[in-house]
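Handing you a structure now.
Every protein chain but one is kept in place in this view of the complex.
As written, the chains take the letters A, B and C, and residue 1 is the first residue of each chain.
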Amino acid sequence: MVEKKDNKLWGGAFSKQPRADVIDYCAGFDAKSFAALDSFLLPYDLQVNEAHAEMLCGQGILTQRELSELKAALNEARKKGVSLEGFEDVHSAVEHFLTQRTPAGAKIHSGRSRNDQVATDTRLYLKDHAQRWVKDLAALIGQLERTAATHAKTAMPGYSHHRTAVPYTYGKWLQAYAEAFKRDVQAFQQWIELYDVCPLGACAGFGTHFPIAPAITAKKLGFAKPFSNTLDAVQQRGEAEAAYVFCIVRAMNHASQLAETFMVLSMPGMELFKLPEEFCTGSSVMPHKKNPDFLEATKAKASLAQASLLQLTDATKNAFTGYNRDSQWTKSALFRAQVECEPMPKLMADFICGVVPNNEKLAALCEPLDATARAEKLAMEKGIPFRLAKQEIEKQLKEADTKRKGTKI
Amino acid sequence: MVEKKDNKLWGGAFSKQPRADVIDYCAGFDAKSFAALDSFLLPYDLQVNEAHAEMLCGQGILTQRELSELKAALNEARKKGVSLEGFEDVHSAVEHFLTQRTPAGAKIHSGRSRNDQVATDTRLYLKDHAQRWVKDLAALIGQLERTAATHAKTAMPGYSHHRTAVPYTYGKWLQAYAEAFKRDVQAFQQWIELYDVCPLGACAGFGTHFPIAPAITAKKLGFAKPFSNTLDAVQQRGEAEAAYVFCIVRAMNHASQLAETFMVLSMPGMELFKLPEEFCTGSSVMPHKKNPDFLEATKAKASLAQASLLQLTDATKNAFTGYNRDSQWTKSALFRAQVECEPMPKLMADFICGVVPNNEKLAALCEPLDATARAEKLAMEKGIPFRLAKQEIEKQLKEADTKRKGTKI
Amino acid sequence: MVEKKDNKLWGGAFSKQPRADVIDYCAGFDAKSFAALDSFLLPYDLQVNEAHAEMLCGQGILTQRELSELKAALNEARKKGVSLEGFEDVHSAVEHFLTQRTPAGAKIHSGRSRNDQVATDTRLYLKDHAQRWVKDLAALIGQLERTAATHAKTAMPGYSHHRTAVPYTYGKWLQAYAEAFKRDVQAFQQWIELYDVCPLGACAGFGTHFPIAPAITAKKLGFAKPFSNTLDAVQQRGEAEAAYVFCIVRAMNHASQLAETFMVLSMPGMELFKLPEEFCTGSSVMPHKKNPDFLEATKAKASLAQASLLQLTDATKNAFTGYNRDSQWTKSALFRAQVECEPMPKLMADFICGVVPNNEKLAALCEPLDATARAEKLAMEKGIPFRLAKQEIEKQLKEADTKRKGTKI
Partner (left out) sequence: MVEKKDNKLWGGAFSKQPRADVIDYCAGFDAKSFAALDSFLLPYDLQVNEAHAEMLCGQGILTQRELSELKAALNEARKKGVSLEGFEDVHSAVEHFLTQRTPAGAKIHSGRSRNDQVATDTRLYLKDHAQRWVKDLAALIGQLERTAATHAKTAMPGYSHHRTAVPYTYGKWLQAYAEAFKRDVQAFQQWIELYDVCPLGACAGFGTHFPIAPAITAKKLGFAKPFSNTLDAVQQRGEAEAAYVFCIVRAMNHASQLAETFMVLSMPGMELFKLPEEFCTGSSVMPHKKNPDFLEATKAKASLAQASLLQLTDATKNAFTGYNRDSQWTKSALFRAQVECEPMPKLMADFICGVVPNNEKLAALCEPLDATARAEKLAMEKGIPFRLAKQEIEKQLKEADTKRKGTKI
């Protein structure tokens, strides 16, 4: 989304203009609509229809000719898109699209239900996007490690309780987040491992009398295996989604920590880091402002992902057996979290790239932080317990403090 | 949203077709997009612009002619709408719209910021919709009380722990929910009382050098009073929203209890109530199904409202002072909860109207539930403690149970 | 809780020792147990027993002598306490205590159930503690306003987006939170108004055949009125609790904002405020550390209150009609939030008292923040739109920035 040129309310003091993708990430859905939820499932629904039709043909339920006609219609759908307007969901819309083009469209719903269809569409969506997260987070980790290597010796205070603690380095600090994101990558991979199972053929949860072959559709769709219990395959809708969004929450929580820390350490009066201007915005009132919107948006999105997670864990909690329509609202929770958060890894990598540490100020803050090291050395040199050594150093600090205050007055 | 006639996947066994507003309520945003969030604020932003312009003119910052031109442009905006496309938010879009029509458009941003504007727009939106909830819930209460009066003597078991407990009536049972919704009405009214305060003029949180008159804009916009501290007026964004959504959560929780109870008591094998068919849907696979989608949707929306509440309480938690862009994401949480839940009271009233109790089955279930009354009577007649009387009745029940089992074998 | 003197792991560099109540607030329940939940209800259960016994006597169900014996036994219970060990809940324990002392103890359960008892006990607890919050928050507001008056002219930058925005004052900044806490006071008062209703006499939700007089017990217990529907009186357990904890969340959210802001603005490298040492702790390793544990604990408790709120809104969501034992878990959510958060207002007031602003550093940060004022003045002087004036100032800032950078190289 680009702001109309002649009505830009801020930015006169910027040397670099904010990037379009950053503005888009920060804009949320204030000025643009959020697409119909089933539109996210459309490509996967077409894929599922094709695999199902091929299987039905292999099982003698569709003729070869009917299959050809259906595949042609599906290809047309892929190219032209399928309008959801006036339909209950993507499954009805696609079936209608097919039926308009070939009488075989009316036979494709044999041996399946919308329950196993939506479960399969969603599973494919999640698998696909989990793989993207793995890739995007890996790229972010790569960037963090490259910048960490460059700054292996750039002094930076280590903090605890929001207080400078001991001398550390900017490189090690960045590496800490690289390690955290590595667990997030592993978590997405574990998700794929756990949910690489195809629900197609479970129908409404109780199978079918049609002689279908779930193992074949599972294979065609690239799943490791088909479901093993029909009811389990459809009645836990929301479970895989919750587990997936939990992975997003993990990654967003780590990102939000980077956001919070850079936000604070770049504050006027502190200025340990200079943030890239193309990730900031200005004010409609205050000419001098450079606002770290990207960081704020990242924090807000971590909060949004958390709320989505809650809605999803709630979806299977205390649920009566079988498919319940309540579970339909898992879609908005899932897609909102995914769509709002997916640009994070790429943007964060570029952001990190553009951050400029203020070496002098960072080093100056590290200077007085050698108290622990002094105590450790004292303990080792004198062979006394660390506790005693620390007490000795504390006494010295207190005396120095008293002296300083004395001088002031 | 109406299903295309020639592709209806279910419904052949229904004598009444589902109502369009019920289908819409149950459809969520699967097949339609969710409007740009700022579009919900547009009418209120125009109102705020008008009040601000009038005040600026009264203070000598705008001329009478400039005011006339602005009011004409605002009227045009009201009629034609204002496109948000290509803008950061509704405020920029409206300002651009005005500036295109009159040079005075460029002066209207004097003595205000987008921070106080969005706070004021949102406050007006919330006040307006709180009043609608009060009205709609009052109508629902009215319906509950009318049906309760009709069924004052219709026997229905009182339940505890999901077990029939003592004889009760359908009328008293409905009245219990009427009482609960009355508290929800009061809660919305308390919200209005607490937040009937106008933030306009607080600017970015620190006031302005323009000689504006916040008391005047507050009055023009129908608020009880203007803000008393500029910073407080804008930095708590999310607080009023959270308090408002908490009111929605209250009402939805009560509605979800009606939903859950009717759902269970109308189950095949139980059938104490027959649900109105125009609130049900069918299955794409099972011809005999009549699904209480309205009740399921209501339960799901209670869960959605709860997740929105969490996102909103989270928005002000641990927030650094001043406006933070994180707070922008309060919009989606607010509007999603409002839009999904607002039809509930009207639909629930109509639903209640259409429910048909099965008097015979309800009465039959009440029959064996006189044990407490027997114990109470025994206690009063013999002047013994209730505990002893109850033990005596329990002994009788156990003996009867043993006898029955004995007969069986 | 006082740390054993000879094993204090930190604090050698402190001139003031942390206060015992601060340490206790920050310690949570790491080293002490959390009391049996029903112990919080004990005093209220005794009160309810007394009112119920008096009413039973007035209704002729207990004799005057039985009443006297029961009152004597209740007085004994008040003095000695009642052990909960080996009982299901406080109600059984108290009844057992009474029955051991007088045969009338066995008759006191006439015309009541544990369902209305626990609802009444809890309601009394909540009303009592809501009044304490009102009082404690009022004291905090008083302190904020006194300190605000002292610092009416102490310069402090106004912040937005974590960036210094315009010159503001420490006094106005404190006042912003005073205003926020005033709404919290009002919210607790509204809670009392909404829930000043006595559930006693509703029994298990369906009344009783005993000729009890709920209006009399309501009055004896100080409630504004008795319940109007028996079922409503007991089946919404969790609702009043959720509404109450929402009030706590409101206050804790405001407190957590003070905490976060003081935390950041007192960081080494920033040091705009010096925090009172008696609210800080030290490190077992780093001799120079002074950690703002009080502020961190306050932030954590805001998060805990939020989680409790979720558990409580969840307790009535989708609940089947009537009392359900699920609702028993509302106690832990309620009491944890209450016990952890109740010391906040008093401690925060003392904390604010002890904070020392660094006037020089605060003033220095305000200096460059006159850009908005310059633009506003330019607009007023030249009679040009604010937007144009702002663009002119932005141009000047950019030129100055370029020049400064030029000089550096």
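Rule of thumb we're sticking to: contacts are C-beta pairs under 8 Å (C-beta built on N, C-alpha and C of every residue); 3 or more make two chains touch, one makes a residue touch a chain.
Quantities reported herein were computed from a predicted structural model and do not represent experimental measurements.
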Touch partners, limited to displayed chains, of the chain removed from view: A, B, C
Hidden partner chain, touching residue among B:Thr120, B:Gln143, B:Asn291 or B:Ser327: B:Asn291
Residue of B:Ala104, B:Ala165 or B:Met348 in touch with the missing chain, whole complex considered: B:Ala165
Candidate in contact with the missing chain, chosen from C:His109, C:His151 or C:Lys390: C:His109
Residue of A:Ala20, A:Ala72, A:Ala139 or A:Leu194 in touch with the missing chain, whole complex considered: A:Leu194
Residue touching the undisplayed chain, where the options are B:Ile216, B:Leu272, B:Leu312 or B:Ala333: B:Leu272
Residues of chain C (touch criterion as defined above) contacting the omitted chain: 1-4, 6-7, 9, 23, 26-38, 84-90, 92-93, 95-96, 99, 109, 113-114, 203-204, 283-286, 291, 293, 296-297, 299-301, 303-304, 306-308, 310-311, 314-315, 324-329, 331-333, 336
Residues from chain A at the interface with the omitted partner, ascending: 103, 106-107, 109-110, 115, 158-162, 165-168, 172-173, 175-180, 183, 186-187, 190, 193-194, 204-206, 208-210, 228-232, 235-236, 239, 243, 246, 249-250, 252-254, 256-257, 259-261, 264, 299, 302-303, 306, 309-310, 313-314, 316-325, 372-373, 376-377, 379-380, 385-388
Hidden partner interface residues of chain B, rising order: 9, 11-15, 157, 160-166, 263-264, 267-270, 272, 282-293, 296, 310, 314, 318, 361, 365, 368-369, 371-372, 374-375, 387, 390-391, 393-395, 397-398, 401-402
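Here, only the chains that are shown with their structure count from here on.
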Per Cα centroids, the chain farthest from chain B: A
Type of chain B:chain C copy interface by residue overlap (half), same or different: same
Interchain centroid distance [CA atoms averaged], chain A/chain C, Å: 34
For chain A, residues contacting two or more additional chains: 9, 283-286, 291, 293, 296, 310, 314
